[in-house]
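All protein chains of the complex are present and in place, except for one that has been dropped.
Chains: A and B, in written order; residue numbering restarts at 1 for each.
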Amino acid sequence: MTEYRIQGATGEWEVVIGLEVHAQVTSQSKLFSGASTAFGAEPNSQVSLVDAAMPGMLPVPNKECIRQAVRTGMAIEAQINKWSRFDRKNYFYADLPQGYQISQLYHPIVGEGSLLIEADEKHGISEDKTIGIERIHVEQDAGKLMHDQHPTMSYVDLNRSGVALMEIVSKPDMTSPAEAGAYVRKLRSILRYVGSCDGNMEEGSMRADVNVSVRKVGASELGTRTETKNVNSVRFVMQVIEYEANRQVDVLESGGTVDQETRLFDVATGTTRTMRSKEDAHDYRYFPDPDLLPLVLEDDFLEDCRASLPELPDAKRVRYETELGLTPYNARELTHEVETFARFETLLGAAASIMGKPETKVATQVANWALSVAPGVVKGLGEKANLTNSTPEAQAQILAMQDKGEISGSQAKEIYEIVLKEGGDPATIADEKGLKQVSDTGAIEAAIDDILANNQDKVEQYKGGKDKLFGFFVGQTMKAMQGKANPQVVNQILKDKLG
Amino acid sequence: MSVDKETVAKISKLARINMDDAALEQMVPELNNILDWVEQLGEVDVSEVEPMAAVIGNAVTLRNDVVDADPKTGGGRREDVLANAPAAEHGFFGVPKVIE
Partner (left out) sequence: MTDLTELGVKDIRDGIASGDFTAREVAESFNAAVDAASALNAFIVATPDHALAAADAVDAKRAKGEELGAMGGVPIGMKDLFATHGVQTTAASHILEGFSPQYESTVSQNLWDAGAGMLGKLNLDQFAMGSSNETSYFGNVSSPWRKEGSNAAMSPGGSSGGSSSAVAARIAPAATGTDTGGSIRQPAAFTGICGIKPTYGRCSRWGVVAFASSLDQPGPMARSVEDCAIMLGAMAGHDPKDSTSLDVAVPDWEAALSSDLTGKKIGIPKEYRMEGTDQAILDSWEQGKAMLKDAGAEIVDISLPHTKYALPAYYIIAPAEASSNLARYDGVRYGLRDLPEGAGLQDMYAATRAEGFGDEVKRRILIGTYVLSAGFYDAYYTQAQKVRALVARDYDRAWENCDLILAPTTPTASFPLGSLNDDPLTMYLNDVFAVPASLAGLPAMSVPAGLNPDGLPLGLQLVGKAFDEQGVLNAGLAIQERAGFTAAPEKWW
């Protein structure tokens, strides 16, 4: 595959990438308190006495958060640990009311698993690659600091304090920004299939800590890594790697050493810088949280978790290829996002029933329509497209008419265009606007007889072996029929008559 | 194991407790007395036991995912949460400005 390399003055460098993705667990209430997790509430309005670490307050774990972490672990075929426990990570910061974060270091709830990123030229991935996942643990989110509200003070909002996160830790298996991007997209897709995280990176539901190190190509030793915290989009993750890898190469080649440190990404400049608040060397003094007994998962709980898992992206993609006979490209494109496959599957169902054919027979037509034809029309219309008119039924009707040969591909687009602009029933539109193709052999035969009569010379040349002329006759016929003749019928009659 | 003044200084920084030289000097022997005394734990053969993970019960009980099920541990009580704050402004806790 095409390797990602950095050309330094002293030679070629390769980059080693590991990602720690923090995904907010989809739950109504926080990990250890009953306060709501709803986004965007008034400051400190969703804070319980527990979240504010009032004296004598105690954590009680939320069953749903545990369930979602387990389901996520199952979705990446990971080891589920039936005995795990919570540890305290001790450090002082204004967004951390307890003075420690309740996390899982020694015994995480989910152990080793893996995730497949598929070959995808469009995104610079030339072949399938399996990325190892080290672990998933459950932990508390921190509060939020606001620095620009007051000249000398920072303000603290604890609404997020105590919201449940899954930290999904990859192995250092990625070697290019493209792979890291694909990993995050795939992980996001799995989380959204499972429903354990909404994957909304803008609202911070998913953030990545990006660990980057570089080494001379072929070197076996890993270089010193930096960790760039809370990167909240796929593009930024790739930018961070690009920037960090080059920065580290420059540092090393100019005789310096890379510090193992925590860095921040500056969206404005696309660069990273040392995180000052984390400068002092940390000693987190992890130890088991004495307020929480071990977390023991019963078999029936695990069975419920497994039973509630939906068909996952890889399985669905394979089924689309094998059962529905879709091309690998179509199968992949349709299965990336929950919304995409959902729309496809409804349309497929509607089309199949209107045409009275099995889904397997119409899948390719529907896939092409859903992935290229329809989006093309919508794009062409821009503002004028009213997508609420684009019901599965309307689209299925159009596809059915085309399938019967009543309309041509271009007529299908025209009809869809009208549907998008004005709505209405595709069949009626086809009739009123005369957007139908003639399959009536009589009319077509008459037209062809004329054309052949008026072009005796060309007929002779054709019969003399000038096959190219066949196209000329087709063109003339379609012209005579104002483009509304069914091309298959035209071809057939011409073939018969020209012998 | 025993601690010197530098170590105690490092620990006090980690624990966020300011200590002047005199305080450090005084603390060193006190901590060392205690640490020397707990050294005796090293004599105990612990080869066939796991560290104690739970005292009486052995598994944590989980809560159902219901918002504000019990007002005592629910949200929506900003006034109570801020009631004792040394510096509360506009619904926030105030702290000396932090540069991240």
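To be clear about the criterion, contacts are C-beta pairs under 8 Å (C-beta built on N, C-alpha and C of every residue); 3 or more make two chains touch, one makes a residue touch a chain.
Worth saying up front: this structure is predicted, and the values here are computed from it rather than measured.
Student: Quick check: which displayed chains does the absent chain contact?
Tutor: Touched by the chain not displayed, across the whole complex: A, B.
Student: Which residue from A:Gly18, A:Gly73, A:Pro97 or A:Gly162 sits in contact with the chain not drawn here?
Tutor: With A:Gly18, A:Gly73, A:Pro97 or A:Gly162 as choices, the missing chain is touched by A:Pro97.
Student: Could you please point out the chain A residues that touch the chain left off the display?
Tutor: Residues 49, 52-61, 88, 90, 92-94, 97-100, 154, 156, 283, 285-287, 290-293 of chain A touch the chain that is not shown.
Student: Since one chain has been left out of the picture, which residues of chain B touch it in the full complex?
Tutor: 1, 3, 7-8, 11-19, 27, 30-31, 33-35, 37-38, 40-44, 46, 49-53, 55-57, 60-61, 63, 70, 72-73, 77, 79-81, 83-87, 93, 95-98
Assume only the chains that are shown with their structure count from here on.
Student: Nearest whole angstrom, what separates the Cα centre of chain A from the Cα centre of chain B?
Tutor: 41
Student: In the complex formed with chain B, which residues of chain A make contact?
Tutor: 27-29, 33-36, 42-52, 54, 57, 60-66, 85, 92, 94, 145-147, 149-158, 264, 275-277, 283, 285, 288, 292-296
Student: Note which residues of chain B are touching chain A in the complex, please.
Tutor: Contacts found on chain B: 14, 16, 53-54, 57-70, 72-78, 80-82, 87, 89-100.
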